[in-house]
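Please see the structure below; I have some questions.
Here the complex is missing a single protein chain, while all its other protein chains stay put.
Now for chain A:
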Amino acid sequence: MDGVIEDASRFTLPSLPPAWSPPSEPASSISPLVQRRLIPAGAAYLAHIKRTLNNHTFDEYDQQLEEERKRLELLNADGLNGEDDLGVGDEEESPELLLLDAKEWKKQDHYQVLGLSHLRYKATPEQIKIAHRKKVLKHHPDKKAGASHTTNDDAFFKCIQKANEVLTNSERRRQFDSVDPICLSLEEDDPSASDFKGREKDTAFFFKTFAPIFEREARFSKKIPVPMLGENDDSKENVHAFYDFWYNFDSWRSFEYLDKEVNEGSDNRDDKRYTEKKNKSERARRKKDDITRLRNLVDLTLGLDPRIKRIKQEEKEAREAKKKTKGGMSAAEQKAKAEEDKRKAEEEAQRKEEEDKVARAEAKKAKTAAANAAKKARRQQRAADTDEAAPS
């Protein structure tokens, strides 16, 4: 029919004639209504019912819907399709990452491959599982079959599988975590005494620098919980407990991951043994280095800790206050006290020396033990060889 526009959004209405004036006498109301019975079904009916029961106008209802939508959005903010991904998120791979070679898997950063570089050693097994699934969904060779025709398309997929293999095995993950490249680079950036020259009084700087370092190192502890650096106004006991713990730090860190590959292909036993031996000594060396590093770190902290100074100061003040209040303290007592202080200082020095000695001895012992073990193994091997050779 002429002049009827069913879908008004697709047409342009003509302009009003210049001489238009609205017709007069509008009708007072529309035609009488009819009564009907709605079919109680569908979302539209639900909306209608809600409006009618609550006496809402359309605008009020729209507003309510909008609020509801926002609330739901907030509720599902960190979920993906309503399923919780435990904060794994979607990390984009950098182009270099995609070019990784699975053969060089020892060099790859497994966390980065699985898109977990924001979590690293903090990632739980569930998160690793989710991250692996996500990556596999994205990079499975079957998905790429049509996209490109290169045969090497599954290289990154292999990297993902390797990363998953390493991170899902707790022993291997521990080995990798020990030498996590990012953490290693962080360790290199650790502050030295020279960094604090002229800033000895800067308490905030001290805590800002050392707190994250101890948090990072804490994960290597076999004992849990690990005391953290804490606050400036910590009590004496807490501070002492902290240093006690860290001077006796028991670390699970190990360096097998950096072993040189034993050439499996070669039949030469001597070759293999040689490599194994070298690896072993290298591991021990690294372990020793790590222990020293941590020790130095704790020493440095202790030396710079404003709390230690404060505690010493407080002790001194307490003593002096005591002296003052008890003015008439006998000379003998004073002497005894001085002696005791001296003795204490000596003891402290001795203890420290001993500790150092113990550490040295331990290192030495470990070395000798390793040497002994190797010797013993060799001897046993020899014995076994002769046993085999001997007619039974």
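Simple rule for what comes next: a residue touches a chain if its C-beta (ideal position, glycine included) is under 8 Å from a C-beta of that chain, and two chains touch if they have at least 3 such contacts; residues count from 1.
FYI, contacts and distances are computed from a predicted model.
J.: Under which of the names "Hsp70 protein-domain-containing protein", "Translation initiation factor eIF2B subunit beta", "V-type proton ATPase subunit" or "NADH-ubiquinone oxidoreductase chain 4L" is the non-displayed chain listed in UniProt?
T.: "Hsp70 protein-domain-containing protein"
J.: Please identify which residue in A:K50, A:K278 or A:R378 touches the non-displayed chain.
T.: A:K50
J.: Looking at A:P17, A:P95 or A:G198, which residue reaches the missing chain?
T.: Spelled out, the listed residue whose C-beta touches the missing chain is A:P17.
J.: Of A:R36, A:K107 or A:K201, which sits in contact with the chain we cannot see?
T.: Per the contact definition at the top, the residue touching the missing chain is A:R36.
J.: Provide the residue numbers of chain A that touch the chain removed from this figure.
T.: Chain A touches the missing chain through residues 1-9, 11-18, 20, 22-23, 25-46, 48-53, 57-58, 81-83.
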